[in-house]
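As you look at this complex, bear in mind that one protein chain is not there, while each of the others sits in place.
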Amino acid sequence: METRTESQRQIDNTKKTQPEQNLKGTFVAVLLVGAIILLSWFGVFGLFLGRA
Amino acid sequence: MHLHRYEKIWLILGSGGLALFIVLLCVNAFAMGMAPPSNMEMIDPAKVTETPPFDNPGLKKLNDNEYDAYMTAFAFGFAPNKMEVPVGAKVNFHVTSPDVVHGFQIPGTNVNFMVMPGHINSATYTFDKPGEYLILCNEYCGAGHQVMATTIIVK
Partner (left out) sequence: MNPTTMGQAQVDRPTARLSLAYVWVAYAAFGLAALAGMLQGMVRGGLIELPSWTNYYQILTAHGVLMALIFTTYFIIGFLLSGVAKTTGGSLHGTARGLGWIGWILMTIGTAMAVVTIVMNDASVLYTFYAPLKASPFFYIGSALLVVGSWFGGFAIFSSYRKWRRENRGKLSPLFVFMSVTTFILWLIATVPVAVEVLFQLIPWSLGWTPSINIMLSRTLFWFFGHPLVYFWLMPAYIAWYVCVPRVIGGHIFSDSLARLSFILLLLFSMPVGFHHQLMEPGISPGWKMIHVILTLIVVVPSLMTAFSMFATFETTGRKKGGVGLFGWFKKLPWSDVRFFAPFVGMLFFIPAGAGGIINASNQMNAVVHNTIFVTGHFHITIGAAVALTFFGVSYWLIPVLTGRTLTRTANRMGMVQTVFWSVGMFLMSFAMHYLGLQGTPRRTDYTTYMDHPTALGWMDYQRVMGFGGGLLFVAAVLLILILGYLTFYAPKGKTEYPIAEPETEQHTPRILERWPVWVGVLLFLIVMAYGIPIADQLTHNPPGSPPIRTW
């Protein structure tokens, strides 16, 4: 019963905020992707500079 | 076209990161002289063994600690077969091929380039640590590709 009301509220939220949906999780996830790209790039760039 | 606010931020950050990579690469390549090996010299691949200095491959001493290494890469080996330089020597490798495409790589260093028939390719490395450095071919060149290697001894 409780989960139903919870999900109901979620749907209401989405409707209200359309088209600005709640994408906080998405934002954090893509930032993690960006961090992986940055870290690995600088890692190899460091290797390159160290071997010059 | 609607962009979510977070997507705008993500794309700005992402493009900014890529732009940062480009700036660092340009500064390092063009202002600090670290551009990739891109020698534009050419040679007749059928006449490598009669074209100086490749008719007599080997080390040419330029001064106290700088050498030119003129080398050929062929199926399946390198000439000269052994080289020796003192610790701290700066070696300019100049390599060409009389037959197929080869690679020239010293693992653990940035010396890694393609050797193509008709072209001379070059890279420079300063050997600060003693040891026997492996030089290997890293472009498939035929049945004996896996034995195509030599060493440079740094004492």
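Every chain is named by a letter (A and B) in the order it is written, and numbering of its residues begins at 1.
As a working rule, contacts are C-beta pairs under 8 Å (C-beta built on N, C-alpha and C of every residue); 3 or more make two chains touch, one makes a residue touch a chain.
Here the structure is a predicted model, which means the values were calculated and not measured.
Residue-level contact of chain A with the missing chain is found at 3, 6-7, 10-11, 14, 18-19, 21-26, 28-30, 33, 36-37, 40-41, 44-45, 47-48, 51. Even with one chain removed from view, chain B keeps its contact list with that chain: residues 1-4, 6-7, 10-11, 14-15, 18, 21-22, 25-26, 28-30, 34-46, 75-76, 99-101, 103, 105-108, 110-114, 116-122, 132, 134, 136-147, 149, 151.
In the analysis below, only the chains that are shown with their structure count from here on.
Considering their complex, residues 2, 4-7, 9-10, 13-14, 17, 21, 24, 28, 34, 108-110 of chain B touch chain A. Looking at the complex, you find that chain A touches chain B at residues 19-21, 23-24, 26-27, 30-31, 34, 37-38, 41, 45, 48-49, 51-52.
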